[in-house]
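Mind looking over this structure? Questions follow.
Note that one protein chain is taken out, while the other chains of the complex remain in position.
Labels A and B are assigned to the chains in the order they are written; within every chain, residues are numbered from 1.
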Amino acid sequence: MATLLDVRGLSTHYVSARGTRVTRAVEDVSFALDDGETLGIVGESGSGKSTLALSLLRLLPPGARTVAGTVRFDGEDLMRKSEAEMRHIRGKRIAMILQDPMASLNPLFTVGDQVAEPLRVHEGQSRRGAWERARGLLGAVRISAPDMRVRNYPHELSGGMRQRIVGAIAISCGPRLLIADEPTTSLDVTIQAQYLALLRDLQRAQRLAMIFITHNLGIVARMCDAVAVMYAGRIVESGPVRQIFNAPKHPYTRALIESIPRLGEANGRLTAIEGQPPDPAALPEGCAFHPRCPARLEKCATERPRDSIVGAGHRTACWLHG
Amino acid sequence: MTPLLEARNVVKHFPVRRGLFGGSDKAVRAVDDVSFMIEPGSTLGLVGESGCGKTTTAKLVLLLERPTAGEIRFDGESLAALDAEGLRRYRHSVQAVFQDPYASLNPRMRVGAIIAEPLVTNERQLSSAEVAARLQKVLDLVGLPARAAQLFPHEFSGGQRQRIAIARALTLSPRLIVLDEPVSALDVSIRAQILNLLKDLQRELGLAYLFIAHDLAAVAHMSHVIAVMYLGRVVESGAARTVAREPRHPYTKALFAAALPSHPDDSRDEIVLAGDVPSPLNPPPGCRFHTRCPHVMPHCSTDEPALASVDGRDVACHLYDPAAVSSGARS
Partner (left out) sequence: MNGSRAATLTTTWRLAAFRTEGLPIFPIAILTVLAVLAIFADVIAPHDPQVGLLGERFRPPAWQQGGSTAHLLGTDHVGRDVLSRLIFGARVSMVVGFTAVIFAGVVGTVLGILAGYLGGWVDQVIMRITDAWLALPALTFAIFLAAIVGPSEMNIVIILGAVYWTRYARVVRGEVLSLKERDYVRLAIVAGCSKRTIMRRHILPNVVNSAIVLATLMLGVVIVTEAALSFLGVGVPPPKPAWGLMLADGKKGLMAGYWWLTVLPGVCIMLMVLSANLLGDWLRVKLDPQLRQL
């Protein structure tokens, strides 16, 4: 399988308006994704995962700048492309879904207009042709009565349906890669299950590669082939999903997995991680996790651990492992 | 043993105004004939999705809303019959912790004042030394340092703020705390801390909890009894272990199946429900779940099933009607 996306040494920083504070939101992140593969990027608030997603598509807000790294998509470095070239890539070859469907949809335009828009922009379709395709896409995302729905406005639909519309817009031009940033966080449990099943089916049908950005390990367990765990802007562990769940090597990953209550297991005490996630603008010296780490060594407080290989395709950055 | 809190056939409808002069022919039937019990020192977990009525139930228990029909009893006494003194005693006994740690604390008050507020409001005769002593005690109980009292909420993280909210709820030594999604807004690595704290406090202080959440695993972990709500009604309730391990109602099954696995190899029957949750303005006739039920039968759309005891828990589903059972229609 060909490597679709190859990210090396990506770093994105936020600089405050006065130029005084530098927040290293994403620091030296590297990972790779094959065709049709699903990668889960797991992190909590302040981990940098959303900034990472925006960096890939160069959609950063003012004040943020990617300062280093390459993002090779299908062999070409996206960081070197002009804004005009990126416009051709966004929506057409790489698509993105965000958390809040109500914010992703324009309340003033019908569903049909919005699903048709990428088709008209990227494929030069006529209005009628695009609307035909839009109806088909609504069917593909399992919206009932698409002929009627296509004329609805976003506020007339439920949260689950809106998120499907967002999905329809995303897949409309047949992208190779879909980046989903917390797409189900605002959805009810059963609606979430529907949506994830839909995404999985779409992925199989279109050979879509996906990057799933989430704080929810359950989504990773269900949907992903590979995982990258982020903490304070860096990837602290990455590898195939079973390996990570069966034998997590980084104390943070391990603690995360153990801290989540499990259905059907004895109701003992949960393993909790002390302290709180660090402020990205004021990171600790050495390993960013060391103040909370149950297994910290002396050198963790002074030297940042290097990436090391701990298994097949399994890497971690921790002094306990080299 | 008298249950600490008992809800009997509680109904809450919110009328929807129409036209210039009111006249409410439509109503949001948020809670429609709900009954449950909470024993002292135990946790009742209330699960359900949006529109199921769990938040309204919490408000009814906290007397932030009054029921349209039915009654709620605390320690055997009906809440509707409380006089001013009775209300004061009730406030003493029942406190709350809400979901958003950033909206639960008045940003202009110091943490010490926030935590002590229930105490100074209800026990005016206490000296400031006594109040301060109690403040230190609850700060200690929730694991916050003594100097936290001098600081303002914005100086704390989400998890710490939730501890402050819990400390405040403990000040009056309540017997029941209503927890409405207490950890949903917190980072994953912090949730375990707070859940552990809540369990410890329950053990140490003999607290009862009404634990409302959409995270099934957390509810199952914390609760002794679980009640599953759908569109304003309880569809299944029973001991937590029983309901979680072997759900009987099709909705409960779908809910637990939809809960995300904790391991990639966790095989769970995939039950994907069709359609969206109907609006509480217009609940479907008969069994409210029939529009999405994978086992729907003809009379489900006309007859509303009543809660009946099945396999050691209560279920409201025609699949378990004695007639249906005998004809082998159980799934």
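Everything that follows uses one rule, which is that contacts are C-beta pairs under 8 Å (C-beta built on N, C-alpha and C of every residue); 3 or more make two chains touch, one makes a residue touch a chain.
These numbers were taken from a predicted model, which means no experiment stands behind them.
Of the listed positions B:Ser42, B:Gln95 or B:Gln193, the one in contact with the omitted chain in the full complex is B:Gln95. Of the listed residues A:Arg65, A:Arg151 or A:Lys299, the one in contact with the hidden chain in the full complex is A:Arg65. Listed residues B:Asn9, B:Ser78 or B:Asn106: the one in touch with the omitted chain is B:Asn106.
Screening B:Arg29, B:Arg168, B:Lys199 or B:His224 against the full complex identifies B:Arg168 as the residue touching the chain left out.
By the touch rule set out above, chain B reaches the unshown chain at residues 62-64, 87-88, 91-92, 94-96, 98-100, 103-109, 114, 117-118, 121-122, 165, 168, 172.
By definition in this document, only the chains that are shown with their structure count from here on.
Every residue of chain A that touches chain B in the complex is listed here, in rising order: 44-45, 144, 158-161, 188-194, 197, 215-219, 221-222, 241-242, 245, 255-257, 259-264, 267, 269-274, 276-277.
In the complex of the two chains, the chain B residues touching chain A come out as 49-50, 157-160, 187-193, 195-196, 199, 214-218, 220-222, 244-245, 254-266, 270, 272-273, 275-277.
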